[in-house]
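My questions will all concern the structure given below.
A single protein chain has been removed from this complex, and every other one stays in its place.
For chain A:
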Amino acid sequence: MAAEPPKRQKREEYKRSLAADDGALPKKKFFRQRAHANPFSDHALTYPKSPAEMDWASLYPAFAVKKPAQGEDGKEIDESRADGQAAHEEEQREARAITKDVEIADIGCGFGGLLFALSTTFPDTLSLGMEIRISVTEYVQEKIRALRSQNAENQGYQNIGCLRANTMKFLPNFFRKHQLRAIFLCFPDPHFKQRKHKARIVSSTLCSEYAYVVRPGGYVYTITDVRDLHEWMVGHFAGHASWARVEGSELEEGVVGQCVATMSTETEESKKVTRNNGEKFVAVFRRIEDPAWPGEH
C-alpha cells in the first residue's frame, strides 16, 4: 500500500494536537471538504432508529437527565446490548435523554456560523446543526468543544450541538412529529443542472417532511444568493398546502425578524456574499395547522 497522502497525515497530526488542548479553536483549513455530497448514496452514516433512541445527552451534556457518573464520560455509556432486557434498555434510554427538546435545526450548517450565533441569540433554546460532510461536521464539533471550554464559567455554548446526517433521508429519525419550532436552510447547494434538481434540499415531497417535524406556527427560513434556487424554494414551499409565505413587515418583527437578521449576517456563506457584493434572497414560511380529515370537522 502506498504511503499515506501527506495531506491526510497533516490533518491527522493536527487533529491529535487539537485534542490535547481543550480551549484551542480549530482551524478551518484542516477541515475543508468539497462542497457537494450526493444525498442519494448510502454514506456510512450513524443515525438512531427513532427519536426516542437518539443519544442527546452526549451532544448536550449540560442538559443530560442523568449526569454521567465519572467526569465527562458522557459518551462512554456501556453499549453492551446483548441481553436486550427491558430494564437495561430503559436505563440506556434515561442515560441518553436530556431535560429539554432540540427546537431549532440548522440543516446544512456548514462551518456553523449561524449555529454559534443561534447559541447566543436564543440562549434558552437547544439548536442542532446538521451537516452531511464529515470533516466539516468535525470542525463544528471541535469548535463547540473549544468554545464550551473557554466559556466554562458561564456555561456558554452548551445549548448547541452538531452531528453528521443526511437529513433528506433521516430527518424523522432525529425529530418527533412537530418537535421543531424552526428550520434554517441557509445557502444550500444550488444543484444547477436540471437533472440534479431532485438532489435539492427543497422539493414538494421534502416540504411534507419538514411539515412533519415542524409544529404548526413554526417556521422555515431560507436564504440563498442564487435567484433561481430562491424561486425554486419559494415555489415549492408556497405551493405546498402545509406552508404559507411570511411577507412584509412580519419579516422584520419579533423572533422572525431576529432570525432573518441573524441568518443574513452570521452564516459563513452570507459573509462571503457580502464581501462579493452579491445578492441575498430571503424567504420565510409559516407552518399552517393541518386541516381536518376529509368529511370531519
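Keep in mind that, in the parts below, contacts are C-beta pairs under 8 Å (C-beta built on N, C-alpha and C of every residue); 3 or more make two chains touch, one makes a residue touch a chain; residues count from 1.
Keep in mind that, in the parts below, contacts and distances are computed from a predicted model.
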Seminar exercise, completed: Not-shown chain resolves in UniProt (candidates "Eukaryotic translation initiation factor 3 subunit E", "Putative exosome complex RNA-binding protein 1/RRP40/RRP4", "Dolichol-phosphate mannosyltransferase subunit 1" or "tRNA methyltransferas-like protein") to "tRNA methyltransferas-like protein"
Exercise. Pick from A:K28, A:K100, A:K177 or A:R245: which residue touches the chain that isn't shown?
Worked result: A:K177
Seminar exercise, completed: Checked against the full complex, the residue among A:D55, A:E103, A:E142 or A:E269 that touches the missing chain is A:E269
Exercise. Which of A:L118, A:M168, A:A182 or A:M233 touches the chain that is not shown?
Worked result: A:M168
For this session: Identify the residue among A:K7, A:K198 or A:R245 that touches the chain left out of the display.
Result: A:K198
Seminar exercise, completed: Per the whole complex, from A:A19, A:V65, A:A152 or A:A241 the residue touching the absent chain is A:A241
Exercise. Residues of chain A in contact with the chain that isn't shown?
Worked result: 34-36, 39-44, 49-50, 134, 166, 168-170, 172-173, 177, 187, 190, 192-195, 198, 203-209, 211-212, 225-229, 240-242, 269, 272-273, 276-279, 290-291, 293-296
